[in-house]
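All protein chains of the complex are present and in place, except for one that has been dropped.
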Amino acid sequence: MKDEHNPGTAHLDLDTPEAQLRLTQQERARRDETFLDANELVLNMGPQHPSTHGVLRVILKLDGEKVLGTECVIGYLHRGVEKIAEHRTYTMFNPYVDRMDYVAAVSNGLGYCEAVEKILNVEAPPRAQYIRVILAELNRLASHMLWLGTHALDIGAITPLFYTFRDREEILKIFEKYCGARLTTHAFRIGGCLYETYDGFEEDVRKFSKFVAPKIDEYETLLTTNRIWVERTKGVGFISAKDAIDLGVTGPVLRASGVKWDLRKAQPYAAYKDFDFEIPIGSNGDTYDRYLVRIAEMRQSLRIIQQAVDGLPEGPIMAKIPKVIKPAVGEIYHSIEAPKGELGYFIVSDGSTQPYRVRVRPPSFVNLQALDKMVRGALVADVVAVIGTIDIVLGEVDR
Amino acid sequence: MTARELIRKVLLVDLIKGLSVTFRYQDPREVYTEQYPLERPQVAERYRGAPRLNVNPETNETLCIACDLCALACPEHLIVVSSERNATTRRKELTTFTYDLSRCMFCGLCEDACPTDALELTQDFELANYTREGAIWDRQTLERGPQPTVYKG
Partner (left out) sequence: MQSFLDYLKSSGTPGQYGDPMWGAVWALIYILLIFTGISVAVIAMNWLERKILAHMQVRLGPMRVGPHGLLQPIADALKLLIKEDIVPDEADRVVFWLAPVAVVIAAFTVFIVVPFGPTHAVTDMNIGLLFMLGVSSLGVLGIIMAGWASNSHYPLMGALRSSAQMVSYEIAMGMAVVSAVLMTSLSSGTGTLSMIGIVRAQAEQGVWFIFKFFPLGLLAFFIFAVAMVAETNRAPFDLPEAESELVAGFHTEYSGFRWSLFFLAEYAAMIAVSSIAVTLWLGGWMRPFASWHGPKITMPGYWEHPELGAVDFAFSLAPAATFLLLAGLSFLGTVRMPRHPMFKIQKAGLAGFSLALAGIGVLLLVPPVRDTIQDIYWFVFKVAIFMYLYIWYRGTFPRYRFDQLMKLGWKVMIPLGIGVLIVTALLGVML
């Protein structure tokens, strides 16, 4: 659509909400539109907003309260992590990876270390793999707890946030005792783990699993059957299985739409083939199902943790890797099942100590594309709920 | 809907169950807050906090052999180690050691690289400073440790 009377807007395609936002007040007045007359209102849920998780800008085109279309503007948290990778050695780049999905730092590290191990053709010893699984599943619990708290907060229940954060503290204490940091853990090294489990690690993990199981039941009491919660989340943000697969959505969002795809079962990595656990699947791909899937995943994570701690083998924790890591020329792609979806690393090596290119496939970035499909026809209040249910972390989306 | 579900819906059972959870947590013993200046958190032994250059407790000599491995390991290249060769023992001796705390991400690679356990990341996390220059620590600060101002009351 072009506006002949307004030569100043000749270069704009006035159909996109972004373009409409750029019209000055004069141009809009010349088109005889005040924001009340227009059938469509362009609303900017700007980067600073109490509920978009991080600095996400969503431009909504509304008809009254109904959403006609959205456009996400990202990049406010872009830090050039992939560019940094080109100027660091493989070992040096390890700490930077934690900073992408800062909520679940351990899985970022796991994915990267496994990708480099793949390109080096080494395998971490079994004890290291078990430790990696334990920490990765604890990390999944922590990420889902944070998700639950913030999602409930967006929908208006302000207390579950504090309960989940309190329980998450216990996980972060275990991380702190193991590797020395709570948030940006840098827990693993290329070839295995650097840190041996501390004295009392297994006790702590067992005590924690016993502690947290009734807490998950408590979160369910507060939310799952609560009629207000059900009304707010059932039928909201629907995405069909076909659309989910077409858009490349992975993780709990995909599984809630009914697709049984989890990389821990489909392409097992670390020590996952040794454990017996289920993949929770949803039936309707709406927000309520995504909530149920994540709660079930939390319980399955506890199951895996208990099996791993019981079966922790003895042995070395670091494989034999050269002091200076110089992989052969080539490229690999390795992905793991991060709490938010498929986290992939595509590493291109040119034979030197620094990678030629590290491309990260962040799950939140790809899942965010589903936002538009999910909120068409929904109300403004649902947009907030849907952004919450996709579980995005802007650090990952923008890198 | 079954009769049981209908009764639960009419009598607001789900809402009352939620109310009872929040009611139960009002017990003052459930409070999880640590009131910071009085109760400081107990951090773990492996905590990656403020760096410190260890000295030999008996001889008061630095354990650092100026091998520069920490500077090479650091992703941010913020450690500068300078040394001079001692004419008699033909060994390198440390002169200055500069650590830029403002760019440090506390990854621990320097601590891992040090062969003599001279550079260690301690449990100190109170690292606030009034100036940017104050975050660049020289050898003395690293050996002595940060000495924060203690405010009374």
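Chains here go by letter, A and B, matching the order in which they are written, and residues are numbered from 1 within each.
The rule is short, and it goes like this: contacts are C-beta pairs under 8 Å (C-beta built on N, C-alpha and C of every residue); 3 or more make two chains touch, one makes a residue touch a chain.
None of the values given here were measured: they were computed from a predicted structure.
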Omitted chain's touching partners, listed by label: A, B
Options A:166, A:206 or A:361, residue touching the unrepresented chain: A:166
Residue among A:209, A:226 or A:353 touching the omitted chain: A:226
Sole contact to the chain not displayed, among A:58, A:113 or A:157: A:157
Touching residues on chain B - with respect to the absent chain: 15, 18-19, 21-23, 25-26, 28, 30-33, 35, 38, 152-153
Sites on chain A contacted by the missing partner chain, in the whole complex: 35, 41, 43, 49-51, 65, 152-159, 161-163, 166, 222-223, 226, 228-229, 231-232, 379-382, 384
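Methods note: only the chains that are shown with their structure count from here on.
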For chain A paired with chain B, centre-to-centre distance based on mean C-alpha positions, whole Å: 26
Residues of chain A touching chain B in the complex: 88, 91-96, 99, 159, 162-163, 166, 169, 173, 176-181, 184, 186, 194-195, 198, 218, 221-223, 225-228
Of chain B, residues touching chain A in the complex: 9, 14-15, 17-18, 21-22, 25, 32, 43-48, 73-75, 105-109, 112, 121
